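Every protein chain but one is kept in place in this view of the complex.
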Amino acid sequence: MDLNFSPEENAFRAEIRSWLAEHLNGEFAHIRGLGGTGEQLEGFEERIKWEQFLGQSGWAAIGWPKAFGGRGASLMEQVIFAEEYARAGAPGRLTHIGLELAAPTIMAFGSDEQKARFLPKIRDAEELWCQGFSEPGAGSDLSNIRTKARREGDEWVIEGQKIWTSHAQHSDWCFLLCRTEEGSRNHKGLSFLLVPMDQPGIDVRPIKQLTGDAEFNEVFFDGARTKADLVVGGEGNGWKVAMATLTFERGVSTLAQQANFRNELDEIIALAKANDTAKDPIIRQRLAEAEMGLRVQRYNALRTLTNAESGTFSREGYIAKIFWASWHRELGKLAMDIMGPEAELISQDHDYKMKRLQNLFLFSRSDTIYAGTNQVQRNIIAERALMMPKEPRGA
Amino acid sequence: MDLNFSPEENAFRAEIRSWLAEHLNGEFAHIRGLGGTGEQLEGFEERIKWEQFLGQSGWAAIGWPKAFGGRGASLMEQVIFAEEYARAGAPGRLTHIGLELAAPTIMAFGSDEQKARFLPKIRDAEELWCQGFSEPGAGSDLSNIRTKARREGDEWVIEGQKIWTSHAQHSDWCFLLCRTEEGSRNHKGLSFLLVPMDQPGIDVRPIKQLTGDAEFNEVFFDGARTKADLVVGGEGNGWKVAMATLTFERGVSTLAQQANFRNELDEIIALAKANDTAKDPIIRQRLAEAEMGLRVQRYNALRTLTNAESGTFSREGYIAKIFWASWHRELGKLAMDIMGPEAELISQDHDYKMKRLQNLFLFSRSDTIYAGTNQVQRNIIAERALMMPKEPRGA
Amino acid sequence: MNFTFSEEQNLIRETARGFLEEISPSTAVRQWMESDKGYDDGIWQQLAEDMGWAALAIPEDYDGLGLGYVELAIIMEECGYRLTGSPLFATICQAAQALIHGGTEAQKQAHLPAIAAGQTTATLAFGNGGSFGLDDITLSYREEGDGFMLNGTAGQVIDGASADLIITVARKEGSADESGVRLFVLPRETTGLSATTLKTMDQTRRLTRLEFANVTVGSDTSLEGGWDCFLKTCRIASIMLAAEQLGVSRWCLDAAVTYAMDRMQFGRAIGSFQAIKHKCADMMVRVESGISGLYYAACVIDADTDELAEASPIAKATLCSDAMKNAAECLQIHGGIGITWEADVHLYFKRARAGESQLGAPAWHREQMALAMDL
Partner (left out) sequence: MNFTFSEEQNLIRETARGFLEEISPSTAVRQWMESDKGYDDGIWQQLAEDMGWAALAIPEDYDGLGLGYVELAIIMEECGYRLTGSPLFATICQAAQALIHGGTEAQKQAHLPAIAAGQTTATLAFGNGGSFGLDDITLSYREEGDGFMLNGTAGQVIDGASADLIITVARKEGSADESGVRLFVLPRETTGLSATTLKTMDQTRRLTRLEFANVTVGSDTSLEGGWDCFLKTCRIASIMLAAEQLGVSRWCLDAAVTYAMDRMQFGRAIGSFQAIKHKCADMMVRVESGISGLYYAACVIDADTDELAEASPIAKATLCSDAMKNAAECLQIHGGIGITWEADVHLYFKRARAGESQLGAPAWHREQMALAMDL
């Protein structure tokens, strides 16, 4: 164990910090801070340009192997990048579903043709991706997939419905978990398809949320088509591939997420100082607790990352989701309590639009629900880490 | 709804208050405040004398019908008695298992001979009782009774073991739930027997608790005997009778319990004022919350009692146990936090003896366990009050 | 002493429940949310005139029904359960209380009968919508000739733009203690008094910023009662807000149980999972303990004793924070559906949030309790 950064790591930090400072004070100054919690689509066009610029400058996918057009950056360099990116107030990434989910999956399971076709455009923000896993009625029970694809000639023809699909309205491609074997059940007979979004068989309908905005969508597949060879990992292996995709979701992006949490907490602390609630002993306790929780998350993520890199088995990875989700939800409540009566007043310039911390409050309610509710997370910890008996499935 | 007491009720309150004041400042002054949480057996002999005096003076069993030697007091008179009894610092009752569990059960299900034989001696504190329900390994699952009784001539012969039996070492009689039908399972084949404790077939072994004291016992039955006619409610009806006994456990005694909680909280408040922690904003919040919780318990109990009296069906009775148990456990923790570092120092005059508030802290841990753990209470609420599905039993 | 609802009280609840179920489905609530006033005038006339709810707790001397606060709490609880938009809270639970407990005989005669008849709506303006300590009063007055001149801004006044009458609470300029507090009753349409409707997270109740710029009123607008009247009014209003929140809490429990029994996951109704059952059980504990705490507090108002200083913070702190917890659990149990606009959960979640801080957050009320306990 050693908390010190190496001279090379410090040099890397200095490089990315100065690069970000240059461009985010320069031509991209107007997009700083965009894309926070519940503000996913803010300044969309400008942010796409920024991400394309990142790609052209070689900063889009630093963790990818050089063979795929990345920098082959070490884990610690990725950590440093994520921290500096957030510290600089650079905008939330619109490409992360492609970069962090689609790409690693294609690298691990895709054909050479798939890699050549998709990876460069993901890196350079020329094609955006969305994820087609969740279905209405399936919730946390991902194996209960009903969307079907059948072969017709050299194409798959898809029927079904996905839900909670972020960015679907802006995406060029969707990676889709669907049932390709008629009559199969649970984990079997599923395949992982890559499907172009711009076609008549696909209908995207935004889901309006409690904030008044719509960041998720329902996606209806009614005779949608994709080429036969756009199955990743082989027909019938969809479950295995999708599970791998979900594991990619964790990892370095956790650090980026925490860096965003850092910005949120700093904003709340600044507010508490400004409105004098920071002098209230009870608010002080809660702010200190929030700060402690954020630090512990960071240490836990560092532990997960360095253990993973060294191949050490340990259990801390199991706790990340429930810990951050519960912490973040609590942070939203704390923000409202610090705002006091002001918390009730939303933007007076729009019909119904939340301020940033109100978005945090409302939107963080979904954190303990999506990607496995807190209840499901506790089951996973008990059953997989503590080896306690599984919940029986119903009939 | 009306919070005002009637003139008759006020007169009753004045009468009992002055009677208690007279005797607890007089010949029984030395036993005031004895028998608090975790101090069940403190001053045992003197307290028995006090209870006998209560019986002789007609104050032992005011809620019993006059036919059985009580006063036939109204519910509200019983409430007033319980409140005044605690307010006067009168000692914890040693007779409550007989008075509040054995006696109502015998009144409801017993034969005339049983009533004549047992009720007067219960009232006058001439015979003490203990409860033989729990068994090792059964815990909250009361239907899993293994203690057996078989008929031999005009006697029952009993084999088995009971646990968590308060007062067993001082009791003259035990009411025992046991299996009288060979091979029966669960709720069936059980009987409710009355068994004399002073006999060679019964061995009482104290269970030392985390406080260092022993207030509970294991009771071993090895060929213990009782007369054939000392079965209450008929052979094989034990489950029904025992369930009724458990419902008697609630009711007016809740008010007595709350009056004791009142005394405990007052002691904690006095301590907080004395050691200045009452000026700490966080402690103030916790004390206010404790006070609020205690008041709500009282209102809830009053609601339960008056609803029961008027035959109104409502759900508030379901919440009493989990509410008071969780509240009391929290109160113990609060007491320790208010004591500060002093909380670690027990009586310096004994080998290992807790001070009052330390006893409260340690002993209140059992509150969320006995008579249905908090987990079981939540099941009961969900299944019986909210009609949600039952937990499946194992094989 | 009796802690059971009388037959008449049960009848009032049953009637209210049936009526509100009919006129206040969530489709109607969503329409009122989009409207200017936050409620429908026709429905309000029905509530006030046909149902008699405006008159319920007004003394008979002023053409009211002279019923008690338990009855009023029942109505408020049921309105909370349906999120029914109406001027009941501001008019009856705030403004009318100030008049009843501090108005001059002339003021009572002038306003209470019209309020009881549902012809006049009213509200209370004193501060920023939160707690009601002396320093929370943001308006000031000075004596000016035979009358008074009012200045300042009151934020988050409920129904402040639609109410016919405003009860204004103000401190005398330069005064440092409670003796400088005065209440005034004045028409909403008064020179120098302007209202701005605020956009709020909870859309089921309309909040307003009222600005008083050299508002001149006559001496007959000043109420007899000062600080004590203000405190009593806010304590009663806190209990009635808690009653609404109990309705919110109870709806969240009912909705959570219904959804949990309906929703299948892993081949089972999620309501068969112990984690969900236990959440629902805890929600019921909050509802039932809330009923006990609330109706005790309502009885205390009826009994008119000093215990109000304790019963009010108990009800406000516990019921409002419990409503927030129940709304949060209800949303959690609903899963992804719970965060959609379409599902009704968010309406209750936002109302619970608003009610938690309106008239003082739980921590403030706990501190009031601590003061009442002489800590």
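For reference, chains read A, B and C in written order, and residue numbers begin at 1 within each chain.
Assume contacts are C-beta pairs under 8 Å (C-beta built on N, C-alpha and C of every residue); 3 or more make two chains touch, one makes a residue touch a chain.
All values derive from a computational prediction rather than experimental measurement.
Across A:151, A:295, A:350 or A:393, the residue that sits in touch with the chain not pictured is A:295. Of the listed residues B:95, B:147, B:226 or B:368, the one in contact with the hidden chain in the full complex is B:368.
When the omitted chain is restored, the residue from B:58, B:234 or B:340 that touches it is B:340. Contact with the chain that does not appear here is found for just one residue of B:89, B:120 or B:212, B:212. Of the listed residues A:52, A:111, A:169 or A:306, the one in contact with the hidden chain in the full complex is A:306.
Residues of chain A that touch the chain left out of view are 1-6, 9, 76, 79, 269, 272-273, 278, 281, 284-285, 287-289, 291-292, 295-296, 299-300, 302-303, 305-307, 309-310, 312, 315-316, 318-319, 322-323, 375, 377-379, 381-383, 385-386, 388-389, 391. Where chain B meets the chain that is not shown, the touching residues are 134, 137-141, 144, 163-164, 207-210, 212, 282, 336-337, 340-341, 343-348, 350-352, 354, 358, 361-363, 365-366, 368-370, 373-375, 378, 391, 393-395.
Not every partner is drawn; the one left out touches chain C at residues 273-275, 278.
FYI, only the chains that are shown with their structure count from here on.
The count of contacting C-beta pairs peaks for the chain pair B-C.
Chain nearest the geometric middle of the protein is C, using mean C-alpha positions. Between chain B and chain C, the centres computed from C-alpha atoms are 41 Å apart. Of all residues in chain A, those that touch two or more other chains are 282. Residue positions of chain C with contacts to 2 or more other chains are 269, 272, 276, 363.
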